[in-house]
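In what follows, a structure is listed as structure tokens, so that the remarks can point back to it.
Removed from the display is one protein chain of the complex; every other protein chain stays in position.
Right after this comes chain A.
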Amino acid sequence: MSTVKLTVNGKAVAVDVEDRTLLVQLLRDHLNLTGTHVGCDTSQCGACVVHMDGKAVKSCTMLAGQADGANVTTIEGIAKGDELHPMQAAFRDNHGLQCGYCTPGMIMSAIDIVHRHGGQLDEPTVRQELEGNICRCTGYHNIVKAVLDAAGRMKVSQAAE
């Protein structure tokens, strides 16, 4: 057992976990942040994506201990109170989800994609960049639409800030 100290969604936490605990288990089982999902055990589906120090990572492919001292943001941490994050709003408006299982990971990856590419996003880039996120329902079409829509909204909201 060790104590892992990290910041999750802006709150400092210290959690006692077994050394073999994965970051996703710390989030879901110890902090009850069940918005982050586990869709595979082969590091391929991306349902578990969270941001660590501003980068989209697969929380099922990290030990909790590797996140010691890090700043982690999960799907629960991106809305401002009742106001959805522009990426969440765009997924809702564009029908970018059906069962919703892949959605938290899609949204966390998509925000990272927009941050990296800024205004340079086009459809092939979004499809290419989403290669680490698998959806069994939508056929991706509306997900891609949502990401492109959100890229515009995020630029506008950044400009306003």
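We adopt the following convention: a residue touches a chain if its C-beta (ideal position, glycine included) is under 8 Å from a C-beta of that chain, and two chains touch if they have at least 3 such contacts; residues count from 1.
FYI, contacts and distances are computed from a predicted model.
Chemist: Have a look at "Xanthine dehydrogenase family protein subunit M", "Nitrite/sulfite reductase", "DRTGG domain-containing protein" or "cytochrome-c oxidase" and point out the UniProt protein name belonging to the hidden chain.
Modeler: Spelling it out: the chain absent from the display is recorded in UniProt as "Xanthine dehydrogenase family protein subunit M".
Chemist: Among A:D16, A:D68 or A:E123, which one touches the chain that has been omitted from the display?
Modeler: If we include the chain that is not displayed, A:D68 is the one touching it.
Chemist: Return the single residue from A:V57, A:I78, A:C102 or A:L121 that touches the missing chain.
Modeler: A:V57
Chemist: Given the contact definition stated above, which residue among A:V72, A:I113 or A:C135 touches the chain not shown here?
Modeler: Among A:V72, A:I113 or A:C135, only A:I113 touches the chain that is not shown.
Chemist: For the chain not shown, which residue from A:V8, A:V49 or A:C102 touches it across the whole complex?
Modeler: A:V49
Chemist: Tell me, which residues in chain A touch the chain that this view leaves out?
Modeler: So the residues of chain A touching the missing chain come out as 2, 18-20, 22, 41-44, 46, 49, 55-58, 60-63, 65-66, 68, 109, 112-113, 116, 129, 131-133.
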